[in-house]
Every structure is written in structure tokens, then in C-alpha cells.
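For this view, one protein chain was removed and the others were kept in their places.
Each chain gets a letter, A and B, in the order it is written, and its residues are counted from 1.
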Amino acid sequence: MLRYLARKLFIYLLTFIVAVTIDWAIPRFMPGNPVDALVSRIAMMPDANAALTSYFMAAFNLDQPLWQQYFNFWKALFNGDLGRSIMLFPTPVTTLIGRALPYTLGLLLPSILLSWYVGNMVGALAARRKILDNTVLPLGYLLTATPYMWLGILLAWLLGSVLGWFPLAFGYDQALKAEWTWRFFGSLVFHWVLPFASLFLVALGGWAIGMRNMIIYELESDYANYLQALGAPARLVRKYAFRNAMLPQITGLALQLGAVVGGALATEIVFSYPGLGWLVLSGIQNQDYFVIQGVFLFIIVGVLLANLIVDIVYVVVDPRTRVGLQGDAA
Amino acid sequence: MTSTDSAAPAAAGKTHGNEFLYFASRNTKLVIGTVVFVLFLLAAIFGPMLAAYQPMTFDAPPGLPPSAEHWFGTTLFGQDVFSQFVHGLRSSFIVGALGGITAAAIGMFVGFFAGYRGGLVDEVLNMLTNVVLVIPTFAVLLVVAAYLSVRGLGTEALFIGLTSWPWAARAIRAQTFSLTSRDFVDMARLNGEGTFRIIFGQIAPNMSSYLVMTFILLFGGAILTAAMLDFIGLGPTDGISLGLMMNYSVMNAALQLGMWWWFVPPGLAITGIVGSLYVMNVGLDEVFNPKLRAL
Partner (left out) sequence: MSFAIDRRTFAVVTAAALMATVAGSALAQSGEYPRNETLYMSGAQWGNIVGFNPYFGNFANGLVGLVNETLFRYDPIADKYIDWLAEKGEWESDTVYKVTIRSGIKWSDGEDFTAEDVKWNIDLGKLPTIWWSDLYKSIKSVETSGNTVTVTFDGTPNYQAWQNAVWNIPMMKPSQWKDHATEAEITSWTPDAPIGTGPYVFDKSGYDPTTRVVWTKTPDGWWASKAGISPDPKPKYIIDLVNSSNNVALGLLLAGRQDLNNNFLPGVATLIAGGYGLHTYYDKPPYMLPAVTSWLLPNTKKAPLDDAAFRRALAFSINTDQIAKVDYGNVVLPASPTGLLPVWDKYIDQAAVKEHGFSYDPKKAAEILDKAGYKKGADGFYQTPKGEPIDLKIEVPSGWSDWMQAVQMISADAKEVGIKITPKYPDFNTYQSSRNTGNFDLMIENSQPLSDTPYTYYRYLYQLPILKSQTNYNFARFEDKEAWDLTVALAKTPRSDIDKMKEITGKLQVRFMDELPMIPLWYNGAWAQMSTTTWTNWPADGTDRQFIPISWRGWLQMTGLDTITHLEPAGQ
């Protein structure tokens, strides 16, 4: 068990290093130079250009050789320093992420967990119940096949513009100061509903279908037939089937995380919701290396951690994994 | 990952052709899914020939609601929405097919080798899979697309293919892993057949149904991803696609201007195509796997 965990950790560490290296490299292999963009935003005489460009190049350490920049990056990372934003110079990237992260987490965690939970429940109920199966299933397929942003905009238009029930955009009411009152809190929740709903609905369908199919597999498996033959009550059989069906759904959760994060970024853009998606989009538009790599780093760490947790949970809940560990390391 | 989640369809290889057709034609899900899919496919193939207008020319009055003349109305600039729609369908199918094939090829390659060879090969390929899995691929696509200012359907499909294979690789790996210990694989190995021959001669045929289903899901996924990319303005820079239609209509505030006919059809079509693929997938699963046919 310990050896297994140690090996897992080692692999995760390696994955982390490779992923972070790619993360660092991606913006740097793009054509163009972020400082040019920064300098061109300052209206000035052309001859001052060179001086200012070299000043900023030095300020961002972009004048150093690449290997040195890479080394600096790791060194700073261990000090919890993600560098300074180029587009919002001289704000540290950690400040920007700190500002945006709560919004993204507030969207992501509830929508992932709730959709997983509700989806599994609905899927389990639907399995082998003809009426439910014939209504829930098609709906689930439609939801999971819907483009996030299209659904988001449609929701915003129907519930926001036409009916006026929910706000169209932003993280909170622009008439309020960001303060710690019930009113502000209510406004936060109010603005959270639509982006949450569009993420939740799309993910919900996928989980429901997955669960439904899994349970059917389980109910048709040998042990279930055996139990039934022994005269075990249907409830008991279903309970066992449900438990076994949960395992792949947990793995699925980990596998889906990356995609869900992508969906959340897209949803934030639709709703002008000030989370990481919004931040990384403006980072990309402004060629802000440090913001791009900082946000990606957060996502990488988040997804890796979630995978690790799922792996450990898996070992705990499924005794078979503990036995057959040596051959199967995924 | 253990093989629990994917054990069922593995037995499918033994299904005989006639039996397959018999059960396939009696499976409502498969039939409905296929019919919807084929309808869209036909619209994509023949629609552009039927369309009376060019998709991108400005030869109609702007903002017309659907009518006999313009079946899906016109855009704010007086382009025919129906014509854009059928041309867009065509691009979506092309991206889905190319992206799906690319992803399936990589996923199969990685999955087969990791699952069959095991050991170090497995570890390395596994790590590769994990890296692609944890890097926010959608965001990477954003970065890459933002800097390629002339983009075609091909590049878009390629990017999508290169980033969407990991789950397929994992699933195929698990399948391969469970097949590797079967008798017929042992026999082949004893006969001295090479890795390549065993994988493509013994293992792949025995999980062909599974591969078909994997490809269907990858195909649908590629269409969805392409739509999202197009939607935020990172799609092909020339021509039209369903995602680009949504992008243009949102950029020009179609819904706020009351022109729902510009925004709604492309999204519905994507939902329809991808949804029909998913339904087909479940139907196929039931056909391949006799145990599931009980209903």
C-alpha cells in the first residue's frame, strides 16, 4: 500500500514537472513580444521606443537567455511568486489570481460535485425503470450534447433579457460596493445562478447517462444474477450494483475535470464573470506570459490534486485495486 | 483504472453479422440516432446544392424572419441563414471526422502499446496521457489559435485531434490489458508473432465494437470542441461553420435584436448531431452486448 502510494506520488511529481514545463513554454513559443504590445500602448515619440522596451524587457527578465528564465521561473515558483503581470504592470500575478479564483471555484466546485451527485442519483433511478428511462435518457443526451456557451447565452437571453429574472453579466450588481453584507452576498448568489446552471445542466446529462449504463451492466452481471437466483431482495441487488457502478464514475470524475475547467472558462466569457477564464482570456489577448502561465499552473495543480485524491479514494473503496496494484498503475 | 467500467462490450467480437443487423434494426435508440445523424449528414452533403443563395454574400434585405424565400431568415447583413447553415453543417462534419480520426489514431496507438507491452512503455505512455490530461487543453487551444491568424478547418481539426485523445487511450489501454492475458493472445505470442501483428491481428479485431464506439464519441467531442472554438472567434478565418454562425450572431447581438433565427439553428444542429451520436453509441452498446438487450 505504502509502496503503491509512493510510486503514485512519484509519477504525479513527474507529470507535474513535465506539465509545468510545457505550461511555461507555450506562451514563449508564440510569435511576437509582449513588451512590444505594452510599449505600443504608450503614445510617445518613436525614438524613445528602444529605451523603454529594454527597460521593460529587463523588468520582466525577458532579456535573459531562455534557460535562465526557466530556472528563474522554478526558483520563483518555490517562493510562491508567479511574476508580475504585463498587462496590469506592476500587479503581481498572484494578486490577480487571488481576485479571480474565488469566482471560478464558486462556479466549478458546486457544479462539478452537484451535477455528479444529482446525475448519479437520476441515472441510478432511471436504470431499468422504463418510464424514467424513456424521459430522462433523451433529455440527458440532449443536455450533454449542447455547446456550453450556446446554452449559456440562450439562458441569459430567456431568463435575463426577456423575463428579467436574472442578471446578464458580471460577478455582482454594479450598483453595489463590494462589501460584506447580506445584500452583496445575495447579489453574488444572484449573479452566480445562470453561469452555474449552464455548467450544471450540461454536466448533469453526462453523469446521468453514465450511471444509468453502468447500473445496467452491473444488474446484468453474474453476481447480480446469482444474488437474484438466491432470492435476494431486489433492493439489495440494486444497492450492490450501485456501489460497483460508482467506481468508474469516480474515475470519470477525475478524467472529466480538465474538460469541465475548459467549459467553465467558456461560460465565464459568456457571462463576463470575473473568474480565471475571464482573466486568462485577457492574458491571451495581451500576450501576458505571466498571467497565462500562472492561471494554467493553477489549473494543472488543481486537476492533478483532484486526480490524486480520486486515486487514493479508489484504493480505499475498491479492495481489488489494493491487491492488483503492481500491474495496473493508472 | 480497472477494467470494471469497460468489461461489458469486450465480448462483442463474437457477434455474427446477421445477428448484428437483426438486433440493430430492432434497437430503437440505434435506429433513431442513425436516422437523425443521416438526416443531418444528407443536409450537409446536398444542402449546399439546394441553397438558392451563397452563404457569405449580401444579396437579401437584412434581418428578415424565416419565410418561403429565406427558409431560415437572413442575417443582420442580409446573408441567407439557411445557406450558411447547410454550409456550416458540412464544415462541422469535416472537423468532426478529421478531428475524430486523428484522436482515435493517437488514442489507439497509445492505448494498444501501453496495454499490451506494459512495464516501462506503459509508464511512459501513461505519463504522456496524464500530461495532456492535466494541461488545460481548451485553454491551450485558445493560445495557439489566437496566434495563427489564418486558420482553416484542417488546422482546427488537427489541434482538436491532438488534444482530445487521452480518455480514449486510457479506455483502450484498459481493454487491451484485459485481452492481453486471453488464450488467443498467448497462442499468437507462442507462434512468435510480432507486437504489431498481435495488436492489429488479434487484439484490435476482438474489441472492434469498442473501437467503433470510441470513435463515435471522439467524433461528437470534436464537433463540440470546434463549435466552442469557433464561438469565441478562434475558428476558421474563411468560410462558415455552425460555430462561426453562433459567433457572428452573438457578436452582432442577434438575440437582443430579436433575430433568434440566426442564433438558434446552429446550436440546435450541433446538439442534434452530437446527441444523435451519443444515442447511437448506447444503441450500439446494447446491440453488441446481448446482456443489455433485456429491455
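Assume a residue touches a chain if its C-beta (ideal position, glycine included) is under 8 Å from a C-beta of that chain, and two chains touch if they have at least 3 such contacts.
Quick caveat: nothing in here was measured; it's all calculated off a predicted structure.
Undergrad: Looking beyond the chains shown, say which of B:Ala43, B:Met56, B:Leu158 or B:Val264 touches the absent one.
TA: B:Met56
Undergrad: In the complete assembly, which of A:Ala25, A:Leu66 or A:Leu176 touches the absent chain?
TA: A:Leu176
Undergrad: Touch as defined at the start, partner being the missing chain; which of A:Leu13, A:Leu66 or A:Leu113 qualifies?
TA: The missing chain is touched by A:Leu113.
Undergrad: Taking the full complex into account, what residues of chain B touch the chain not shown?
TA: Chain B touches the chain not shown through residues 56-58, 62-63, 76-78, 146-147, 149-150, 233-234, 237-238, 248, 250-253, 255-257.
Undergrad: Which chain A residues would touch the chain omitted from the figure, given the whole complex?
TA: 31-34, 36-37, 39-49, 51-52, 55-56, 87-91, 98-103, 105-106, 109-110, 113-114, 117, 153, 156-157, 160-161, 164, 168-172, 174-181, 183-185, 188, 192, 242-243, 246, 270, 272, 274, 278-279, 282, 284-287, 317
One rule holds in what follows: only the chains that are shown with their structure count from here on.
Undergrad: For chain A and chain B, let me know how many angstrom lie between their CA-based centres, rounded off.
TA: 22
Undergrad: For a test of understanding, state which residues of chain A touch chain B in their complex under the given definition.
TA: Where chain A meets chain B, its residues are 11, 14-15, 18-19, 22-23, 26-27, 30-32, 128, 130, 133, 137-138, 141-142, 144-151, 153-154, 157, 161, 209, 213-214, 216-217, 220-221, 244, 247-248, 251-252, 255, 258-259, 261-263, 265-266, 269, 280-281, 284-285, 292, 295-296, 299-300, 303-304, 307, 318, 320-321, 324, 327-330.
Undergrad: Looking at the complex, which residues from chain B come into contact with chain A?
TA: Result: residues 1-2, 4-5, 7-8, 118, 122-123, 126-127, 130-131, 133-140, 142-144, 146-147, 166-167, 170, 173-174, 177, 220, 224, 227-228, 231-232, 243, 246, 250, 255-256, 263-264, 266-267, 270-275, 277-279, 282, 285, 291-292, 294-295 of chain B touch chain A.
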